[in-house]
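Note that this complex is displayed minus one protein chain, with the remaining chains in position.
Chains here go by letter, A, B and C, matching the order in which they are written, and residues are numbered from 1 within each.
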Amino acid sequence: MSGRHFLQIPGPTNVPERILRAMDRAVVDHRGAELPPVVFEIVEGLRRTFQSGDGAIALFPASGTGATEAAVVNTLNPGDRVLAFNSGAFSHAFAEVARRHAVEVDEIELSWDRGVPPDLIRDRLRADADHTYQAVLVVHNETSTGATTDLAAVRRAMDGAGHPAMLIVDAVSSLASLDFRFDEWGIDVALAGSQKGLMLPPGLGVLCIGERALRRAEEVTTPRAFFDWRPVLKEMERGYFPYTPATLLLYGLREALRMLDEEGLLRVFARHHRLADAVRAAVRAWELPVQCREPAECSHTLTAVVVPEGIDSDAVRRAAETHFNLSLGAGLGRLAGKVFRIGHLGALNDLEVLATVAGTELAMTVAGLRVPVGAGVTAAQQVLLEQLLSGSR
Amino acid sequence: MSGRHFLQIPGPTNVPERILRAMDRAVVDHRGAELPPVVFEIVEGLRRTFQSGDGAIALFPASGTGATEAAVVNTLNPGDRVLAFNSGAFSHAFAEVARRHAVEVDEIELSWDRGVPPDLIRDRLRADADHTYQAVLVVHNETSTGATTDLAAVRRAMDGAGHPAMLIVDAVSSLASLDFRFDEWGIDVALAGSQKGLMLPPGLGVLCIGERALRRAEEVTTPRAFFDWRPVLKEMERGYFPYTPATLLLYGLREALRMLDEEGLLRVFARHHRLADAVRAAVRAWELPVQCREPAECSHTLTAVVVPEGIDSDAVRRAAETHFNLSLGAGLGRLAGKVFRIGHLGALNDLEVLATVAGTELAMTVAGLRVPVGAGVTAAQQVLLEQLLSGSR
Amino acid sequence: MSGRHFLQIPGPTNVPERILRAMDRAVVDHRGAELPPVVFEIVEGLRRTFQSGDGAIALFPASGTGATEAAVVNTLNPGDRVLAFNSGAFSHAFAEVARRHAVEVDEIELSWDRGVPPDLIRDRLRADADHTYQAVLVVHNETSTGATTDLAAVRRAMDGAGHPAMLIVDAVSSLASLDFRFDEWGIDVALAGSQKGLMLPPGLGVLCIGERALRRAEEVTTPRAFFDWRPVLKEMERGYFPYTPATLLLYGLREALRMLDEEGLLRVFARHHRLADAVRAAVRAWELPVQCREPAECSHTLTAVVVPEGIDSDAVRRAAETHFNLSLGAGLGRLAGKVFRIGHLGALNDLEVLATVAGTELAMTVAGLRVPVGAGVTAAQQVLLEQLLSGSR
Partner (left out) sequence: MSGRHFLQIPGPTNVPERILRAMDRAVVDHRGAELPPVVFEIVEGLRRTFQSGDGAIALFPASGTGATEAAVVNTLNPGDRVLAFNSGAFSHAFAEVARRHAVEVDEIELSWDRGVPPDLIRDRLRADADHTYQAVLVVHNETSTGATTDLAAVRRAMDGAGHPAMLIVDAVSSLASLDFRFDEWGIDVALAGSQKGLMLPPGLGVLCIGERALRRAEEVTTPRAFFDWRPVLKEMERGYFPYTPATLLLYGLREALRMLDEEGLLRVFARHHRLADAVRAAVRAWELPVQCREPAECSHTLTAVVVPEGIDSDAVRRAAETHFNLSLGAGLGRLAGKVFRIGHLGALNDLEVLATVAGTELAMTVAGLRVPVGAGVTAAQQVLLEQLLSGSR
């Protein structure tokens, strides 16, 4: 198929050629003198991205799921009790990883159409007078529904409850796209992957770890080897790793962090906000609901569009892929067939979003979901134009 | 600037990553055993693209202008008379190259809003009863105006006039995008560059040469060294070159020809036709004229859009580049400031064209040229949708 | 430092530009239609490489250590007893991973100068009349010492003992370089990484799994999530993964397997044998011992050279890196400072080996280890020349 592919799933995202080029190089001796400066620059860059002054950064040659496992096995013992929330496929998977390692998980069932209500956390923690919960597991931006949880409010809720549970956060589809304040929000462990806002191919799990979690890792007895972060942190201090690192991804990550730095995190967040506004204006013009029912919680990195009864959302995706070289995300779990997801995160600009909206519009029509052709893209253009002309950009 | 750049000038075109990758490799010994099979495959592929059974293919490490010079110095003597047409910046430059080499050029001044009228050629040749014209110089697709000359009709006109002049054709912005029939149209020399329909970066001049021009090159006395095609053709028969070839571009060209072959030339032509229809529908929706006034002659590879009096077309281009990561072509020569040009050739698909139209629309608005936002992209979408649903694609 | 780097550690190995190029591409939708054919081709190619007719292939986005963990947690329960051998740093690490997961490991201490003696295995298993050992853990090619264990003999020993223990093999530095016969040798699980004979950058863990181990994985209760191979195998059957795969490495792996196929596995093994012979001839000419004392067990993928008392082997490595753009492997564990290791595996040819030997010779001299300059490289040349002239190549 001629021309460029539009990879608009909610991650992996489009890898900029500058990052691809940084990885297209000879592998270095991972025990030689070249690696440490790369590692140190990465650690500093990731801290900036997590907005943490001295969080410990651990890297694993793994997917985001691997990072989740690392967060769990280093902080929780078999039999420990945690509070988790089933507000989407990934928050459920988070709970499941803990459960697999014999953690007792109170997984609160929620509707899959909004973030985790901070009040609910406060109430649950207040009710736990004996402080039996070791941790609260929260997904910052639920990639299956496009709903964001307000972590500042979660922190206030936990403080309000006076509960000492750790706050462990999945930041896979938010880091480097949404404002994420590790220190300010009192997060104990945040985990992410390379393939979303960090604009890399998949293959790296990234963690930012606070003081309390570091201490906790010295005590827990959960069996772990590969995902034990202690030797990783120890070696990374010297610029090395206890395993053979995914060297080329490290060069890519360094370049990604330089790019984020050049654009400026605030501008990165503003760009994601603007592009999300454009997409949502399009969806409104199509007169289709988005899966996230709370406007204030709608994600700036992806939008899950609900298709009418009788239409298979996968038919839209297939039409987009077959006719328009456009990949959209599928509905996951209980949303299979009911929503399709537009990813608008990572390296992305106005024209790519307009192309995506225009292509989605055509794909819907081909798939039998009649929307007024041009309405969505026009609405998206207007949002972008207004922001530009108002000088807010 | 985040995301991908939209290089929608009328060439160089976007180089597919598959071609970039084919060139991202170690240089080979240009006198070793590896090169000949590459050269032979290229020669066959170019012949298919020129639609020539046994035209001689010559490659020069040069730009399209270099290929023009090669066409001139190998076929024309100082003092020879040729018929040329100033119907745009590139047809004028064609004449100028000949003039520089002391050829006597009858350069017919035409309005820059259509192709060369075949009747005009017939009349001029008929009037040349003594057959003083050695050649007719025609640009197939005038890149500065977006007007195509009907070469089949030109051939009929020349035959109708019973004139033996050579037909030398600039196919720079048509080859591999528009139907081009070297043999059927009785072309003597056709010249092109690597950076348009062939989807490569600039740096290669390409010629297809007929029997008569080959013989002519043996006779002409015009001083030439680098652009003498005789040693080139002789060495290329063995798979080599008399100069150090641009080796990596050869690998890229091989890949480009394979891609054209996989898509199929007919489908390549149809795709350019379809995308051009979409762009022109957008321009109509903007209620702006295109520079080419003859609908049947409007180019399928680029569209020159005329801006209203009082608007500087370069302001549109600057807005597109500054705000939307979109490069449009400038008005050239007497069209400077009066038109901007949208390139829609090479590796390109529906969504890239829709993004280009959407971005152009916004850039015009920013530049003060008020068009109904969304009208153009909607019109373009409708064209693409209709073609898809009607099964004509 | 000008010119190319010689990465002659025993892995990661030099990644051929053809493989780098295959990975330098846009990321695809890992749930789209493009991935399955890639996955299926990889599975077939890996089976060929493992020499297994229908072994189940599981891929993890992880290092070789991750693959080790996958082998352990899917086949062994806490409290299970296994037989392991400390014959080098990696065989010890293998035992340690099992121990970390609460497996009871009988780790037989061996001298670090040869492979595991099959007789020892036979005797130990015979002595285990109650068949308490669930598995025998063996490293095929111990990367820290350069000693290979004869797996065919191990299989005979296990059969001779009539013991049903599983045979779990670390093939990290042997797969795709040394003859490895999964089916013939009755291996239950073999694990490897991407960065050695497979010529890729690090980042992929690879397993080949037999029928018995598959059944065993259904029964074991060891906590596991990321490294649970059951969902991986299930998804891979359809060409997908339960996690976000390291997409670009998959494209690289496909290319690597094609290259192995083009060269032919037998020729790949013969090349490694020839190059190892050349290196060892050089070491003999230097009158230095190799760490592996059993000539028949000396590895064809790396050579650990023992430096005389009073010399620090790391000084040789530093001289090589500083002055000659050559990376050699360090002595690991109890061999630190006592040996340096020359990697001669993966994509490698005669001239690269000669350069490595010549550079090592100079680095030794610079580091104060006086060897007759030229003696080693001359001896290596003679080996290569003889093999060439005798037609054995």
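Here is the rule we go by: contacts are C-beta pairs under 8 Å (C-beta built on N, C-alpha and C of every residue); 3 or more make two chains touch, one makes a residue touch a chain.
Given the structure is predicted, the values throughout are model-derived calculations rather than measurements.
Within the complete assembly, B:Gly66 is the residue of B:Gly66, B:Pro118, B:Gly197 or B:Gly210 that touches the hidden chain. For the chain missing from the display, the contacting residue among B:Gly88, B:Gly186 or B:Pro245 is B:Pro245, taking the whole complex into account.
Among B:Phe50, B:Phe180, B:Phe227 or B:Trp286, only B:Phe227 touches the chain left out of the display. When the missing chain is restored to the complex, the residue among B:Pro12, B:Gly88, B:Gly197 or B:Gly374 that touches it is B:Pro12. Only one of the listed residues, A:Asp24, A:Asp179 or A:Asp350, touches the absent chain: A:Asp24. Seen from chain B, the chain kept out of the figure touches residues 4-5, 7, 9, 11-15, 20-21, 23-33, 60-66, 68-69, 78, 96-97, 100-102, 193, 195, 201-203, 222-228, 243-249, 321, 327, 330. By the touch rule set out above, chain A reaches the unshown chain at residues 17-18, 21, 24-26. Residues of chain C in contact with the chain left out of this view: 1-4, 6, 14, 16-17, 24, 263, 268, 271, 323-326, 347-352, 354-356, 358-359, 361-362, 365-366, 373-374, 377-379, 381-382, 384-385, 388-389.
Everything below uses one rule, namely that only the chains that are shown with their structure count from here on.
Distance between Cα centroids is largest for the pairing of chain A with B. Comparing chain C-alpha centroids with the centroid of the full set of protein C-alpha atoms picks out A as the closest. The mean-CA centres of chain B and chain C are about 54 angstrom from one another, to the nearest whole unit.
Centroid to centroid, with C-alpha atoms defining each point, chain A and chain C lie 35 Å apart. Within chain A, residues 4, 14, 24 each touch two or more of the remaining chains.
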